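Below, a portion of the complex is reproduced, with chain positions unchanged.
The first chain written gets the first letter, and so on, giving A and B; residue counts start at 1 in each chain.
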Amino acid sequence: MKNFISFADAGDYRALLQQAFEIKANPYGYKHIGQNKTIGLIFFNPSLRTRLSSVKAAYNLGAQAWVLNAGADSWTLEMADGAVMNGSTQEHIKDAIAVMSEYCDVLGVRTFPTLQDREADYSEDVLNKILQYATVPVISLESATLHPLQSFADLITVAETKQKERVKVVLTWAPHVRPLPQCVPNSFCDWFSEIDWIDFVITHPEGYELDPRFTKGARIEYDQRRALEGADYVQAKNWSSYQDYGQILTQDADWMLTPMHMAYTDKAKFMHCLPVRRNVEVSDAVLDGPGSLIIQEAGNRTISMQTVLHELLK
Amino acid sequence: MKNFISFADAGDYRALLQQAFEIKANPYGYKHIGQNKTIGLIFFNPSLRTRLSSVKAAYNLGAQAWVLNAGADSWTLEMADGAVMNGSTQEHIKDAIAVMSEYCDVLGVRTFPTLQDREADYSEDVLNKILQYATVPVISLESATLHPLQSFADLITVAETKQKERVKVVLTWAPHVRPLPQCVPNSFCDWFSEIDWIDFVITHPEGYELDPRFTKGARIEYDQRRALEGADYVQAKNWSSYQDYGQILTQDADWMLTPMHMAYTDKAKFMHCLPVRRNVEVSDAVLDGPGSLIIQEAGNRTISMQTVLHELLK
């Protein structure tokens, strides 16, 4: 593994999953791996789970971590090559990233989409510049289009709880009051469409189709009820439209996941990456019910990060 | 000790004090206790002493600490049970605290009072929700009504400097330009009224009576001079009115502690939890005088936190 940006970087996902289980069983057993290592974490927008689980993962491996809130803690960055920097930007990303690479052994970076300009967002311009200028391995802590540490944690969660050889996993769109990025669902598709023991189904209102580059031909079912039938796992998540980019096309409350919806499934476990708008995306009864895996899923964020750090540092 | 919220959690205070002295004598002698442990510190408002002393205490015990400035670093939190979260709050405290519990072994939390709604503040709604949802031990880093780590540090300071079997300790109200919480004086009363070798007296202008739940029948003396007579220790602190909730009833400069006031005492040591408004609450001559313990008292914040962490992790 050279960087960790998407499913493609995972290599043999079965081996990575096996490593994750070993780390979860023995979280402090790999402290030699991180000795004398520093993990740099740069956030271009706020974070709770990613920030704290990454710091914890570094500690568990015997490494140190620093966190930089770009903007608040440092300078405003210039992104354009060849720019004459006589405006408000104070440092070129080329210099900032090369310099940060001097102060750490692995660089984790969270960027974000504008939700205004699809082409710009989906070109992953900022992340690609970081990859270009970094001289150490880079981990995406969520980018404009993907969130691989979340998807890997989701996969760990399914793999460690499943009670059948094959399982049906449904990703369902859920209503929200604000337009959200497509990173989490894109990434979920990027990973879950590739797992051979998973029957993967995506359900959402028409107009919410995700980028086919990530759904990779997975079954899309516009009838939520039909999608949920027989499901073993349901991951709920809102996203704004990819086609009508960044727009909210509907807030139809019928899509809010309730016990009635869960009743269509085969006693499915419930998942959500959090934060969740309670009683808008999903009802309290589902989130707090016995089948809810949301806290375990969040806890596995430490394991996914620790596993990726282990691969990059070993 | 399961959590550390008030004096009641201290258990046998003599044993806790003894442990504090041992830790102060040998601050790096307990590093096995914190090995592989992570201490999470969440601040809902700014902090200097609590933040830095807590981080240092964690290090001294061989543990790692992370600090989260709620709001700035993460999301805005919903507090109401059953809320339909279609407004500005982004994550329910129920989920945030359960998730943070996944990323640490002990959770320290600083909340704060509104000073607008006494019933709400004194119900400790936020802290109680945190206690309800946390799955790891919780330490109050100051709440709406109490500041136990400060009071324990104050007790350590008195215990390690006293030169008599019994000592008289006076808590005196002091003027200020802004309305301040009652946490520090409430907590001082909560602790000092329970110590059998302390004669404890509270002095303040009429109308500044604290919640009797915390003063527990301690002697209240409205005449500051009479209160100070024969005192061995004077702790000065401003607070806003509990009865006329959150109001400033007087700024009477006669209550500002000066050498003239200290002359009424039995060469008392002077204490203040800091920050202090110099020459408003207390004059420079007292703060910088030979009897001032304010820096030693602040230094003992590391010891009080380290002792509490030791109890929770051992």
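Before moving on, here are some points about what is shown:
The rule is short, and it goes like this: contacts are C-beta pairs under 8 Å (C-beta built on N, C-alpha and C of every residue); 3 or more make two chains touch, one makes a residue touch a chain.
Just so it is clear, the structure is predicted and the values come from calculations on it, not from any experiment.
The copy number for the entire complex in this file, given 2 shown chains of one sequence, is 3.
Everything below uses one rule, namely that only the chains that are shown with their structure count from here on.
Fitting subunit A to subunit B on C-alpha positions gives a rotation angle of 120 degrees, to the nearest 5.
Look at where the CA atoms of subunit A average out and do the same for subunit B: the two points lie 39 Å apart.
Per the touch definition, subunit A reaches subunit B in the complex via residues 27-28, 46-49, 51-53, 55-56, 59-60, 69, 72, 177, 274-280, 284, 287, 294-295, 298-299, 301-302.
Chain contact summary for the complex, subunit B toward subunit A: residues 36, 38, 40, 64, 66, 68, 72-75, 78, 82-87, 90-92, 95-96, 98-100, 102-104.
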